[in-house]
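Just one protein chain is left out here, and the rest sit where they should.
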Amino acid sequence: MDFSFSDEQQMLLDTTRRFISERYDFEYRNTVRDSADGWSRETWTALGELGLLALNIPEQDGGIGAGAVGTMLVGNAIGEGLLLEPFLSSAVIATQAIVELASTQQRERWLPTLASGELIAVLAHDEISTRENPLQVETRAVRDGDGWSIDGNKSVVYHAPAANLLLVSARIAENEIGLFAIPSDAAGVQLLPCVTVDEQSAAAIVLKDVRVSGDARLGGDAKVALQSALDIGLAALCAEAFGAMQKILNATIEYSRSRVQFGAPIGSFQALQHRMAEMLMHLEQARSMSYLATSQCTDPDPLARRAALSAAMARMGQAARYIGQQAVQLHGGMGMTDELNVSHYFKRLLAFELRFGSTDQHLEIYRLRLQAA
Amino acid sequence: MDFSFSDEQQMLLDTTRRFISERYDFEYRNTVRDSADGWSRETWTALGELGLLALNIPEQDGGIGAGAVGTMLVGNAIGEGLLLEPFLSSAVIATQAIVELASTQQRERWLPTLASGELIAVLAHDEISTRENPLQVETRAVRDGDGWSIDGNKSVVYHAPAANLLLVSARIAENEIGLFAIPSDAAGVQLLPCVTVDEQSAAAIVLKDVRVSGDARLGGDAKVALQSALDIGLAALCAEAFGAMQKILNATIEYSRSRVQFGAPIGSFQALQHRMAEMLMHLEQARSMSYLATSQCTDPDPLARRAALSAAMARMGQAARYIGQQAVQLHGGMGMTDELNVSHYFKRLLAFELRFGSTDQHLEIYRLRLQAA
Amino acid sequence: MDLDFNAEELAFRDQVREFLATALPAEIRDRMHRSDDSHIRDDIQNWQKILHAKGWGAPAWPVEFGGTGWSKTEQYIFETECALADAPAQLAFGVKMVAPVLMRYGSPQQQQYFLPRILAADDWWCQGYSEPGSGSDLASLKMKAERDGGDYVLNGQKVWNTLGQFADWIFCLVRTDSSGKPQRGISFLLIDMKTPGITVRPTRLLDGTFEVNEIWFDNVRVPVANRIGEENAGWTYAKFLLGHERTNIAGIGASKRELARLKQMAAAQPKAGATMLQDPLFATRIAQVEIELRALEITNMRVIFAEAKKHAPGPEASMLKIRGTEIMQRLSELQMEVLGPDALVYRDSSGEIARETSTYLNLRKLSIFGGSNEIQRNIIAQMILGL
Partner (left out) sequence: MDLDFNAEELAFRDQVREFLATALPAEIRDRMHRSDDSHIRDDIQNWQKILHAKGWGAPAWPVEFGGTGWSKTEQYIFETECALADAPAQLAFGVKMVAPVLMRYGSPQQQQYFLPRILAADDWWCQGYSEPGSGSDLASLKMKAERDGGDYVLNGQKVWNTLGQFADWIFCLVRTDSSGKPQRGISFLLIDMKTPGITVRPTRLLDGTFEVNEIWFDNVRVPVANRIGEENAGWTYAKFLLGHERTNIAGIGASKRELARLKQMAAAQPKAGATMLQDPLFATRIAQVEIELRALEITNMRVIFAEAKKHAPGPEASMLKIRGTEIMQRLSELQMEVLGPDALVYRDSSGEIARETSTYLNLRKLSIFGGSNEIQRNIIAQMILGL
């Protein structure tokens, strides 16, 4: 039992936090949000220069190989800073899928540019059918000479408009899923851009007879690697959510100290004090569950991994909702405005509840396992 | 829409309340509780003299025919006074079953003595099997010449040790239930007395080859009448529970006004004020649902009746738990003692949650209806 | 005791339903159904004109002022049916807020000028109460009104002004005396929004909409004749108004409408070979809110019944406000949960805003505005429990 972090891990956290405090304050973030792209290439390049895009690239591939704990700490800071750049999408999930599945040639082609930020890749996986079963893909890839022809519809893919490369999951046979690397400007690929509730750029993707060569496919059956990439992404998303929760609670405590009503700071009212105490307990339970997700997201036992990750998501979803809603409530009308950061954290936490399965879905996964035991 | 009560109804409430305040204070109640029988014959006779045991006897049978509303108001007062006498068991449920099913001869025999309190009858119905389905009776009655032989096990029957007459439900055929009036001292009847969590006298009943004559049976198939008696009983139990909730909340408010900690009455602390405000909202929602149960417990449409009664039980069970637990909590250590009435109300409310189906069971009944709609 | 409507009440309800079925323009109803606020000023004003033509422009007003003379129960039935039919809510600031104050405390001239114009939707009213430092603690408001001849000269700022961007008139609480207790020294003014020196700045909310405003007053001159009642007695009028604002605060009709929508959504959402409505846990969540709403409906009718006897809305309205807003927020949570990952899309490629998500965000205000739910709990503790 050890809750300390290595010097290297701590440095990742400090580096990211320092970058955010120096280069990505709330005002700058709002400029980025209001820009046409909704994210900042400049920030992205800087993150690459700091090495943060190489966290999930193994050392032998020229990366940092920071593992789940390093990713968690950076994720915390990214959640704290509400970054709008595709860290989770490209540097965690897509990178992990490539690391797991790609051939030597593909690795050499993609990993260095992923690390620098030149290449942005996103996993185009979710569909209507994956809501109930994350591996139930309806997009189909059929043989087309040496290559493949791909047809299907992908629902909201975070940061797809920013991506050069789409990693598209497609069903090849009844029980086989392939992962295909498709340039986002390939013929037959149509992006339907949208803005997510947490104001990130995303797109639904329509694939119509998209022809790719044989070497566009990464590895063989992609099911295990897909699940692995999604699970590592889930743990990183938990880390982001925890960072956001911590910040929104701190903002609430600060606000309650300075906001005076009836001649006293509202933080001196016992009912509000107890509310904030409750928020803190949610926060600490969420921190514990974020640790659990991080330490179990690479567990080779799929059942134990599922149970731990679902427990984490169920508990953190509950914390996200309670902390988020109460933070807005305690800010009063100010919490409803776009002007304070509290509403932005609130929306990020709402998106957390909606990505990677809802609180109830994870509760169900956990409950079914409990009933089967 | 009319929430007023008739003068007659209001008088029933006033009469019962006056009787309790003059003759059944907390001290007296504790003497009754600690007595060997656990209830007071003297009180029972007095209730009969006040006419309160004839509430559910129709006027043409010499009763008051006060209906569900009158029963509710008396039930409120009985819950407020935490009476230990078999009002609900005998004067409501058993009386209703007799009124619904009994022949003229049986009515003439039983109803006058029920009204005076001389006769105490209880419905011996619940078994292990009725927990899931209230009409799933495993006790069997088989023909024995002109009469019947009855075998089975009845679980906790409130006030059975006080009863002269047991109304025993028994299966006659696959889809037919008979109700049999059996003297409690009949051969083959064994009472296993127990004390309930709300300190009322009760018993499990073992029936071994209990022989009764043909005229011991009340009416034909008893299913409809049984459900009717149980439903009227349920509404009356809701009324008792509401009375108890109101009293325990008032006791809590009073206590919070007088108990001084940190130099101020604890009722001046905002967190506790808000807790009591929440308790009040539960109370008012419970009152509304008690009204609903009362007005729907005789609804001829069985589905509408089920939905309304289950909604009432689910909501009132939730209120009973919240109000009961918080009342003990706000009384601090004193709430844990036998000395104050708060713990007695708390236990009465706990029993409310366990009788006539749990909160979750009623939620399920309601939910299934909603899904079927 | 009878929980059901009697024959007369049912007949009245049928009359309202029939009117709504024929008189509510389809395009308004459809926009309301989609929470489309793009024509909100016109939709509200046009509907008010239709109601006025029918003689139903002011359900709660006495007949002598052009009201319906309806009982509390009839008013409740009317509002509930309107909400169920997706009719726009009447603009409360005129009909329900400033009008009762005018009727009770206004001068004959004020009454004669303003009340008919409110009925006929000639004027759009808004409210100037909250200030940056005065939210829950309203009595601490600071906006100065200094006498200068026959005028007050106003300087200061109001916030959380709802829909004031469309307003012709605003009623304001202003400080006319700072010497005594804060509740003393407040006056109640009616102000023409076209008066020079008024600047309206919309506040961007978390859902991207602009439904509240900051209003700046820079040497704004308001005739003394536009004051309601006595100088420095505004707090009395504001408290009177507060009671009236809360008559339909439980929002039973709106919640019933959204509950029905929730069930439809859940019945259409696939889950485990069936639908989300068939999911035991989710259906239990729906059942719980439906039961809570049923209880609140009865509680609401009880309050109406009691008020009809003693006339003034009491602190019970605080309970209706808390539970009513909790139910509305809960329904919007559950609707969002039915959408699941689809609720992530806030604005799709056609620029369409996702109704359920934006509603969820927007409805966080319910427990904050109109006297926060914490303030309501204080009121319950103090006014009902006597703590």
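Just so it is clear, A, B and C label the chains in written order, and each chain counts residues from 1 on its own.
FYI, a residue touches a chain if its C-beta (ideal position, glycine included) is under 8 Å from a C-beta of that chain, and two chains touch if they have at least 3 such contacts.
Since we're looking at a predicted model, the values are computed, not measured.
Participant: Looking at A:Ser256, A:Gln329, A:Ser343 or A:Ser358, which makes contact with the chain not pictured?
Facilitator: Hidden-chain contact among the options goes to A:Ser256.
Participant: Thinking of the whole complex, not just what is shown, which of B:Val142, B:Val195 or B:Ala373 touches the missing chain?
Facilitator: B:Val195
Participant: If I consider the whole complex, including the chain that's not displayed, which of A:Asp14, A:Glu176 or A:Glu278 touches that chain?
Facilitator: From the options A:Asp14, A:Glu176 or A:Glu278, the contact with the absent chain belongs to A:Glu278.
Participant: Which residue from A:Met1, A:Ala36 or A:Ala187 sits in contact with the chain not drawn here?
Facilitator: A:Met1
Participant: What is the set of chain C residues that contact the non-displayed chain in the whole complex?
Facilitator: Where chain C meets the chain not shown: residues 280-281, 284.
Participant: Considering the entire assembly, which residues of chain B contact the chain that has been omitted?
Facilitator: Within chain B, the residues that touch the unshown chain are 126, 131-132, 155-156, 192-197, 199, 202-204, 260-263, 271-272, 325, 328-329, 332-333, 335-339, 343-344, 346-347, 350-351, 354-355, 358, 360, 363-364.
Participant: In the complete complex, which positions of chain A touch the hidden chain?
Facilitator: Touching the missing chain: residues 1-5, 9, 69, 253, 256-257, 267-268, 270, 273-274, 276-278, 280-281, 284-289, 291-292, 294-295, 311, 314-315, 363-364, 366-367, 370-371.
What we mean here is this: only the chains that are shown with their structure count from here on.
Participant: With centres defined as the mean of C-alpha atoms, identify the chain lying farthest from chain B.
Facilitator: A
Participant: Could you grab the centroid distance between chain A and chain C? Build each centroid from C-alpha atoms only and quote it in angstrom.
Facilitator: From the centre of chain A to the centre of chain C is 39 Å.
Participant: So which bits of chain B are touching at least two other chains?
Facilitator: Within chain B, the residues that touch at least two other chains are 270, 273-274.
Participant: Note the residues in chain C that touch 2 or more other chains, in rising order.
Facilitator: Counting only residues that touch two or more other chains, chain C contributes 374, 377.
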